[in-house]
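One chain of protein is taken out of this complex; the other chains stay put.
And then chain A:
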Amino acid sequence: MAPRGKNQPAREARNPLGTKSSSRGGIQKRRGPTKTDNDGDLDMDAPSKRLNRGSTNEPSGRGRPSGRGPSRGAAKVAQIVMKQLGSGNSSDLSARISRPTRSRGGFIEGLTWLRIHGLKQSKAASNPDGGLSDLLSFMERKASSLSTGRRRHTIRKSHRAGDYVFIGANKEDADEFLKINALTFAGTKLEVVESNEDFAPPKKATESPETAELRSKLQAILSQRYIGDNKLLKLDALASDAELVTLGMFETRERALKTFKGLMAICDGLFKTPQEKKDAIESISLANNSIDDVIQVESVASSFPQLKNLDMSGNQISNMEGLKRWKGKFKELETLYTTGNPIEGADANFQATLLEWFPKLRIINGIELRTAQQIAEQEAARQPKPIPQSGPDFRDVNGIGEQFLLDFFAAYDSNREALTSRLYDAGSQFSLAVDAVSVRDPNAPPPLPWAAYIKSSRNLQKITTLHARSQRLFKGANAIYNLWRDLPMTKHPNMKDELSKYIMDCHPLPGLADPTGQSQLGVDGLIIAVHGEFEEYDQKSGLTGKRSFSRTFVLAPGLSGSAQIRVVSDMLSLRAYSPLPNVFVAPSSAPADTANQHQAMIAELSKQTGMVPQYSEMCLSQVEWDFGKALVIFNEKKSQLPPEAFASAT
């Protein structure tokens, strides 16, 4: 790949691995640069000093805490690798790889660029990062102390090119930085001048010829190993690649590891978006590379997380430990080849484990162990499931609860005054609570406003002062009626005719207060929870519509001479209308579903293995109906199975 001048469009970058782009429309569809730009990554060399800088609006790369995070993987790896590969100035190369195109994505509107000379001659040049971070912080410090205002002056962008350092800053800041011209930094007089060049100066002059050559050779090798038609990147048998050997890239194990990382980094640098990469490369072969632990090629997982097919055959993986670093990666992997690895003879369960580790994996060594549909079913089985609903748990006493409910809602709709005087006494309590953010039926009309209720809502989540909590608790039949009188008119469904519009549960409750004082331990009563809906007519607003409610009653025996029961507590919870589940129909068909699913799995296993259903069922039940495992077990035990296990071939 030829070095680019500043105005050259980034053709190479659109052209993965340097091959002709004719066959890969997906790549050409790229819609301009994206946020993957790592502009300013140069100062990743000095994470500690640059940590707290840049409180101003940082565009992208800068301002993240340090250069060590995995998210910076590509650029960092590229930099590491290029340090190994190149003899020249590594940092401007890394900037090039992480920023193959100079495009709008990297350009900040209105930055003024300055060119600084003198770093290379200064004593700071021997610092680990070549003194860049020291120079930048020196300049910021100096500019702030030189200027009259209190403002901090901030370098927004920086990069090195040969003997020069280029910095980008706001116009005002840049003016201050210009004053540093001719000041002394680390024993050297700095020259600071405004740069007339574009923000990225011509790189041609600053890249060492050897590095450029090496990189272009590696790129050429990659391009030869890319089969565009198959979207396949063949990285097999790298150590016997004549060109790589000639380059000395596999002289030592360390060198080989670095070479591999370098190759991955170059791949990364060639794609602007993950989608582009996914479209270009679906399969990778790492066959015959003497890999005994995938840690040696771990970066494949980070560079190609959406890989579909992977060939690991002919390597030296001897146990699952050697694959562990890829566990939970390659979430899209469908096909895997492992033939010719020692693990095949060593670990009888390795295929089952692989199926567990890679959720979409279907085919190992050309054998389909599960279908996409089975994967989808297993996925569905893992989804959370609500606790099943049953009909009313109505443990009534002498029909008291039933009678109460039948009576109550009709009376509440027609004559609230009579209702309070009949069933409520001085000790009865009522409150209502509004949940205005409930889940509602998206097809239902918009919920009614809450104005009529919100003033008296005692939702303790919202009502937090003691005063309001007291005010909104209504005690005694009179107080309760006075509130009810002002609440909207209601019409509840007739419980006898439309039972399925209600859910009601009740059970006896001991320990209620005995107003007569006769029973020390208290009296027994009932607690009823009922859920339903009602139609509403708000006299004040004239609005009508439906609401959903839940209402809890605590009922105690009536005092002698009055009604049979009295209401101790009446708690009304209101929410937007949403129909109730019908709990009166037969309980959910979940067990039947499971049975059907099992039958389907038995049939499928018989089909794939030729076993009779009876044996398929035995096999499946042994592995708790995990289809993948059943196939694996079958393949292991096939030879030991009696003839009657198989349907006759004729």
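Keep this in mind: contacts are C-beta pairs under 8 Å (C-beta built on N, C-alpha and C of every residue); 3 or more make two chains touch, one makes a residue touch a chain; residues count from 1.
Operating definition for what follows: contacts and distances are computed from a predicted model.
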{"item": "Chain not present in the shown complex, as UniProt names it (candidates \"Protein TIFY 11f\", \"NTF2 domain-containing protein\", \"Exosome non-catalytic core subunit rrp40\" or \"Aladin seven-bladed propeller domain-containing protein\")", "value": "\"NTF2 domain-containing protein\""}
{"item": "Contact with the hidden chain (one of A:Arg469, A:Arg485 or A:Lys607)", "value": "A:Arg469"}
{"item": "Selected residue (touches chain absent from view) among A:Gln316, A:Ser421 or A:Ser569", "value": "A:Ser569"}
{"item": "Residue, one of A:Asn459, A:Thr490, A:Gln597 or A:Asn635, that touches the chain absent here", "value": "A:Asn459"}
{"item": "Sole contact to the chain not displayed, among A:Asp241, A:Glu402, A:Asp505 or A:Asp538", "value": "A:Asp505"}
{"item": "Chain A residues touching the omitted chain (full complex)", "value": "382-393, 429, 431, 433-435, 437-439, 458-462, 466, 469-470, 473, 503, 505, 507, 509-513, 520-522, 527, 529, 531, 548, 550, 552, 554, 568-569, 571, 573, 575, 578, 580-581, 583"}
